[in-house]
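Note that one protein chain of the assembly has been removed; the remaining protein chains are unaltered in position.
Presenting subunit A:
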């Protein structure tokens, strides 16, 4: 009896591991849209993993796992902002959150090809733009630190990072269309 229970428990964990791994990057994207600070986003994602693991027996396998997991991630994001209090506020209201979630679910089937195209587009970036992204992501510098390094104003760093991401978005859209995928 105990052995059977153990076997069921083990299987449940493997189901969880599979679904979590399949959805990991989408959930990470979801959390990072709302929680910009890297370590905070990682903490929220970690909390989400724990909550999902705890409640996994409540998950209805006939429903999409990502949709269910996003509901849990949303609660953890909102909890994070409640704990942060005044120093950081949630910038999107509930209606907007719901629309962003709707868009993520719509894009979900295409995200894999999106990510492949992104890898190609990153390679095509001019050196200066690539350097900017490396300072931001590899060196984990904030806009003020990047501004100091590149002798730019902080505002122009924000603007330039925004331009680079929009350039990547446009490139990915083109790539996806050219490769015959669904236009994003």
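Rule of thumb we're sticking to: a residue touches a chain if its C-beta (ideal position, glycine included) is under 8 Å from a C-beta of that chain, and two chains touch if they have at least 3 such contacts; residues count from 1.
Heads up, the rule we're going with is that contacts and distances are computed from a predicted model.
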item: UniProt protein name of the chain not shown, from "ABC transporter permease subunit", "Sarcosine oxidase subunit alpha family protein", "Aspartate carbamoyltransferase" or "FecR protein"; value: "FecR protein"
item: Subunit A, residues in touch with the chain not shown (by the definition above); value: 9-11, 13-14, 16-18, 20-22, 24-25, 28-30, 32-33, 36-40, 43, 45-46, 49-50, 52-54, 83-84, 87-89, 91-93, 95-96, 99-100, 102-104, 106-107, 111-112, 114-116, 118-119, 122, 133-134, 136-140, 142-145, 154, 157-159, 161-162, 165-166, 168-169, 172, 184
